[in-house]
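A single protein chain has been removed from this complex, and every other one stays in its place.
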Amino acid sequence: MIMTKPLSYTPINLGRRIIWSSFALLLLFAPLLFSSGASLSLLSQMGTLMIFALSFNMLLGQGGMLSFGHAVYSGLGAFIGIHTMNLVSAGTLSIPISLVPLVGGCAGMFFGVLFGYVTTKKSGTTFSMITLGMVELVFACSLMFPGFFGGEGGISTNRVIGKPILGISFGPQIEVYYLIAIWLFISAVGMYAFTQTPLGRLINAVRDNPERVEFIGYNTQWVRYLTLILSAFFAGISGALSAINFEIVSAENVSAIRSGGVLLFTFIGGIGFFFGPMIGAILGVLLTVILSDLTKAWQLYLGIFFILVVMYAPGGIASILMMNLRVLKFGLYKKIWPSMWKLILACAVLALGAVISIEMLYQISLEGAGAADMQLFGVAFAPAKPSAWIVPLMLMLVGGLSFLRLRPSFARDWGEANTDIQEQLRRSQA
Amino acid sequence: MTVFSLELKDVRKSFGQSEIIRGSNLQVPKGERFAIIGPNGAGKSTLFNLISGRFPISSGAILLNGEDISRLRPFEINRRGLSRSFQITNIFHRLSVYENLRCAVLWSLGYKYSFWQRLNGLKDAHERVEAVLEQIGLKNRREIGAGLLTYAEQRALEIGVTIAGGADVILLDEPTAGMSRSESDAAVELIRKVTVGKTLLMVEHDMSVVFGLADKIAVVVYGEVIACDTPINIRNNQKVKDAYLGGHAPVEVAA
Amino acid sequence: SDTIKIAYIDPLSGPFAPVGQNILNSFQYVAEKANAEAWAGGHKIEVVGFDNKGSPQESLTVLKTIIDKGFRYITQGNGSGVGLALLDAVNKHNERNPGKEILYLNHAAVDPDMTNSKCSFWHFRFDSNSDMKMEALTSFMAKDLAIKKVYIIGQNYSFGHQVTRAAKEYLGRKRPDIQIVGDDLHPIGQVKDFSPYVAKIKASGADTVITGNWGADLALLIKSAKDADLKANFYTYYAGTTGVPTAMGAAGIDRVKQVSYWHPNNESFSGKEIVEGFKAKYKDDYYSMATYTVIASLSKAVKESKSIEPLKVALTMEGMTVKSLNGDDVLRKSDHQIQQPLYISTWVKTNGKDVKYDQENTGLGWQTNQKIEAFVASQPSSCQMKRPN
Amino acid sequence: MSGFFEIKDLHAYYGKSHVLHGVDLRVDRGEIVSLLGRNGVGRSTTIKAAMGQVDAQGSILFKGEQLIGLKAFQIAHKGLGYVPENRDIFPSLSVEQNLLLGQKSGKPAAGKPRWSLDDMYRMFPRLKERQHTAAGVLSGGEQQMLTLCRTLMGDPDLVMIDEPTEGLAPKIVDLVAEYLKELRNRGISVLLVEQKLAIALEISQRVYVMGHGCIVFEGSPQDLRGNQRIRQEWLEV
Partner (left out) sequence: MEFTLITLLNGVSYGLLLFMLSSGLTLIFSMMGVLNFAHASFYMLGAYFAYTISSKLGFWPAFFLAPLLVGLLGALVERYGLRSVHKHGHIPELLFTFGLSYVIVELVQLIWGRSTVPYAIPAMLDGPLFTLYTTTFPIYRGFMMLVALLMLLSIYLLLTRTRIGLVIQAALTHPEMVEALGHNVPRVFMLVFGGGCALAGLAGVVGGNAFITEPGMAATLGSIIFVVVVVGGMGSLAGAFIASILIGVAQTFAVAIDYSLMSALAIAGIKVTANTPAYALLSLSVSQVAPILPYLLLVLILIFRPRGLLGTREG
C-alpha cells in the first residue's frame, strides 16, 4: 500500500517555497519601490492590517465565525503594547522594542482566553451578536477607565527608547517598516501553518458541519475556543505593531467600527483564499487613506465599491484573480479577451463619467453655487456652468449603454471558458 | 454476568409533554449485528440520539461496555468507542473526501486539538484514511469535495466517516435510504465488511437489508422494545406483523 | 515668492464633518483675502483640507502623509483629544527630523494642558483656552445674585473634564455660596434623548446650567430642556457652532449664553465684510474667527522674519502682536497662548441695531452682555518651554 | 381528450450538463401514472422542470396552457402540485403551519377546496398528534407524510410525487398506496416517481420507464411485467 502512495499526497512543497520566498523578497524590496516617507508609512499600515485581517480570517474563512468584535483583541494588544513601551521608557521594565509585538500577542491571547470562553459558547448569529455586545462593552469601558485607555485622546508613547541596538533606534519609519515586515512574515507563515494542522482542519470541519464534529470525538466549543485564542494572539501582534507604528493607541482601536472595517476588507479581499485578506488589507489602506486624501467623495466611492464587489464578485478580489489566473493557465484567454477588453473599456468610460460628475457635484455642494473651476485628471472643469456637464453625462451614457450591450457576450464567453475548464478538470480526474 | 457492548436500562425520554421513549430495554452483546425496526415515529432515531448523546435522557441508564454513558456529551461518548451515522447525510460538504476521513481519524489517533503538528506529517492518519478509502470504494474520488459526490457516494462516505475512527460500536441510521436496489446491495456488502468484529446497531425500513444483515432484530413500537429476537422468529411474530410488517416480510432471507 | 501650504487636519466626514467643513471654508476664504491683499508680502497662502475622521490615530497618518507632501504648517482644532495627539507627534517629528520641523497652529482645541503642562515650542494656540473662558464666564456669573444652584453637564472627554473642573474651582473661589447641585459627564455624540439628564437637572433644583457641549450634544440638551420646561439659564461655550443655532431655535432665547473670543454682533461689527462675503459665497455663517488670526499671524511672522521656515517663523511669532478682528492680540511668549478679549453674549432675536447678524437664518443672533479685555481674561501658565537652540 | 398534462420533447440542463434529451409523456385526468427508472436517469429532473425549477426547453402543456417559462408559483396556481423527494419541510414551523403554507396565497379558486386540515389529520392521525410540534423534529416517516399532505392542501388537480414511500415503514407504504388510489377517486391525477416497483405496478394505470434522459418504455403495468428485457436493462430487477 505504501507503494501505491498517490502523487497528490506529497504536498507540492516546491511551489509553496517559491511563493513564500517571493513574498519575503517582496517585503524586503518594497521600500525600494515606494521609498517616500508616506508610502513607507502606508506599507507599514498595510503590514499590520494584513496580520489583523489574516487573523480575522482564521475565524471567518476557516471557522465560519462572523465576529463583529475582533478589534477587541488587536486593540487590547495595542494598549498593553503601548503601556509596555511606556514602562520600558520609564525604566520599570526592560524589553527591546522588537519584542513588544510578542507582548501584544500574549495580551491578545490572554483576552482571547477571557472573552473567548463566553463568545465561543455559541456559533452562528448568536456568536456574532455576542461579539457585537462584547466590543461595545469594551469600547464603552474605554471611556470609563481613562487610566488604562487614556480616554478619548488615547495613550501615546515614544518608540525611541534607550540606546539604539545595532544602530537601530526605531525612530526612522524604515526601521519600523522592517520590524513590521518581519513580524508579518512570521505571522503569515504561522497562520498558514495553522491551516495545515489538525486543529486548523477541524475548524474547517466545524465551519461546515458543527454537529457532526461532535460525533467524531471533538468538542466544537473547544475547537472554536482554541482557534479564537490563537487568532487573538495574532490580532494582538498586529495591535502592538500598530502601537509602535503610530505611537498612539486610542479607544477606536477597540471599537465596533474597527472590527467592522476588518470584516469588510477581509471579505473584499476574499475569505476563501489564504492570501485574500492580504489583498483586502492593501485595498483597505489604499481606499481609506489614499482615497480620502484624493477626494472628498471618498465615502461615496467606498460605498459604491463595496456594493459592486458584493454584487458582482462575492468571492472577493482574490476569487476574481484566481479565476482569471485559471483561465490564463488553461490558455483560454484568447477566447475571452476580445469581449473582455471591450467591456473593461466600457466600464472605464462609465466610471470616468461618473467620477467627473460626482466630483463636480461635490464641488458645488461644498463650495456653493459660485464653485470654482477644478482640475480633474489634468483637465479643467467648471461645475458651475451647465455646459461642463455635457462631457461627463455623455461619457456615462456611452459607457453605460455599451456596458449593457457588451455584457451578455462577455458573460457567455466567460461562462464557456469556465465550463471548458471544468470539463478538462473532470476529464483529468476521471 | 456478561458485559454487553451496549445496554439500555429502562430508558425514557420526553419532549415537553409527550413521552417518546417509554422504558426501552435492550442488550447488545459484543460483536453482534442488531437491526432496529419499527413504525414511523416509533422512536428509533430518537433512541440513537439518546445513545450517542445528542439528547440527554429523561431517566434510565445507557451502558457502553458496562460503563454508564447516559450523562455524557456526544464527543465523550465517541471517545469511548461508539460512533454513529445519520439518517440524513451529515458530512463536511466543503472538505474533500480525503479530508472528511482524516478529520474523523484524528482524535482516535491521539492528535486531539494539536496545532503544533503538521497534518501532512501524520503517517498513521494517512494510512488509516487510505485504508478506509479502499473499503468504501471512494479511492479515486479522494480529492473531490464531499458536497459534489453523488447521493450513493455520500452515503458511503457517511459510513466511512462513522467507522474511520475505529469505534467498536457502530450505529447506522437508515444507511440505505434512497438507494436503488443494486446500490443498497453494495451498501450491505460494505457494511458487512466494515463491521467485522464490531458491534452494529442499525435502523432500516428495507426488509431485505434487515433480514440480510442482522443477527438479531429489535422491534420498537411507541417507544418500547416489544420484541428482540432472531430474524426468523421476528418474521413469524404476530405482534410484529400487526404493528409493522403488514404483508411485507421478505420470503427469502439473506439471499 | 513661495506658496505657504497649511494642512488643515480636521474631520471632513462623519458626525463632526459640518463643523470641520465650515472652518475649512473659513480658512480658505480668509486665505483668499490674504493673498489678494498680499498680507504675507509676495508669498501666497494656501489651506488644504485633510480628513482625520475625528480620530487621533487617523490624524497621525494624515500627518505623515502631509509631511511627505512637503507641508510644514498644520492647523487643527476640532477636538482636544486629537490636538494632544498631534502636539505629541509634531514634537517627536521635529526632534527626529531637525531642519524639517513642522509648526502646529491650533485654532480651537482648548484643553488648557496644551499651553501648560504639555506646552511646546512648536504649537501656538489662537483660541482662548477653556480655563480663560471659564474665568470670564464665572466672573460674569458671580455678579448675578439670582444664581444659587448650578448644574454642570459635559461630554466625557478631556475638554469636558476640564470644563467641569474649572467651573467647580472658579465658582468655589468667586461665589462660595453657590451650590453645585450636580455634575454629569455623558458619552460624546451618542446620547439621543437628553430628557433623563434634564429630569435630573430639574430634580436638583438648579437655576443655571454650565456646559461645554457642542454639536448635536448641545442642541439636543437645549431641546429637551425646553420640552420639560426647565427654567434654567445655560452658560455655554459653543452654542454658535454649525447646527446648534438651528436646533436651538427660539427655545434658546434669553436662556442661552455663550462665551467666545468674537461674534459678528461685536461692538463695532468688526469683520462684517467677511461675514457677509462668506455668507454670499457659502450660504453659511462665518463664526470661527481664529481662522483670521491664524492667517494674519502667519503672514505677519513670515513678512517680519523674511522666511517661510517654521523655526524662524515660530521664533518671530513668539510674543508678537497681531491685529485681528477682536483687536490687537498677543501671542504670549511663555506658553504660546494667544491673549485676546472675550465676549459674553446672549441668544436673542435680531433687531437690526446691536443684533444685526443672525445665525443659520434663524432670525436669532448673539447680543453682547459684556466684553472682557484681554488682560482681564489672561491666565497664568505653568509652561516650562523647551526652545530649540 | 387532447392532453390534460402533456410533456413533449423536453430538454433540461443543469448549467451546461444536458440531463433530459427529449422526454415525452402524458397524464390524463384521473389517472395514476408512474415514472420508473434507475437512480440518476432524470426522473426528478422531469418533475422539477414541470414545476419550473430547472432550465428547460420543449413543451409542457397543462390544461392546454404552456408551463415553460412560468415561475414555480404561477405553475402551482395553475393546479399542479409537487411533492419533492428530499421532503423540504419547513423545520422551524409547526406541523400545522406547514400544512397551512400548503394553501395557496391569493383568493381561493371557485368552489370549495377538496381538502381540509381535518382530512389530512384523518388520513395520518400521527400528524394530528404532532400538530403543534416543530416539523424539524419529526421522524423521517412523519416528515414524508407531512410533505404529501402539505401539497394536497393546495388543492392541486395533478400531483407529482417523488418517491413518497422512501423511509416509510412497510405498513405505511401500503397506506400510502391506498391514499393515492383515494386521490384518483377524488378526480386528482398523479404522476408518481417510485423506486418500489411492486407498488407502482399495483396502483398505476400506465407506466413509463426512463433511461438516460429519455423515455424507453411506455405501457400498462401488465406490459411491463411481461417485458423482461426492459426490466432487466432499465430497472435492474
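Every chain is named by a letter (A, B, C and D) in the order it is written, and numbering of its residues begins at 1.
Here is the rule we use: a residue touches a chain if its C-beta (ideal position, glycine included) is under 8 Å from a C-beta of that chain, and two chains touch if they have at least 3 such contacts.
Computed from a prediction, not measured in an experiment: that's the story for all the values here.
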item	value
Displayed chains contacting the withheld chain	A, C, D
Candidates A:L25, A:L93 or A:M144 - the one touching the absent chain	A:M144
Sole contact to the chain not displayed, among A:E136, A:D293 or A:E416	A:E136
Touching the absent chain when the full complex is considered, from C:K5, C:K64, C:K133 or C:K223	C:K223
Selected from C:G243, C:G277 or C:G327 as touching the chain missing from the view	C:G243
Full-complex contact with the absent chain, from D:G37, D:G141, D:G154 or D:G213	D:G154
Options C:N97, C:S195 or C:S378, residue touching the unrepresented chain	C:S195
Hidden partner chain, residues of subunit C it touches	14-18, 21-22, 156, 182, 184-187, 189-190, 192-193, 195-197, 199-200, 202-203, 216, 219-220, 223, 227-229, 242-243, 246-247, 249, 284, 360, 362
Residues belonging to subunit A that touch the chain removed from view	60, 66, 118, 121-122, 124-126, 129-130, 132-134, 136-137, 140-141, 144-145, 147-148, 256, 260, 263-264, 267-268, 297, 299-300, 302-307, 309-311, 314, 361-362, 365-366
Contact footprint on subunit D, counting only the chain that is left out	51, 53, 71-73, 75-77, 82, 84, 88-93, 97-98, 100-106, 150-151, 154
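Simple rule for what comes next: only the chains that are shown with their structure count from here on.
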item	value
Greatest separation from subunit B - chain, by CA centre	C
Chain closest to the middle [Cα centroid of all protein chains]	A
Inter-centroid spacing, subunit B versus subunit A (mean Cα positions, whole Å)	44
Centroid distance [mean C-alpha coordinates] between subunit C and subunit B, Å	76
In the complex, subunit B residues that touch subunit D	15, 18, 37-46, 87-88, 150-152, 174, 177-183, 205, 207, 243-248
Complex interface listing, subunit C residues touching subunit A	12-13, 21, 25, 49-51, 53, 55-57, 60-62, 64-65, 67-69, 79-82, 84-85, 88-89, 92, 96, 156-158, 161, 187-188, 281-284
List of subunit A residues in touch with subunit B within their complex	1-2, 6, 8-9, 11, 193-194, 196-202, 204-205, 207-209, 211-219, 222-223, 226, 230, 429
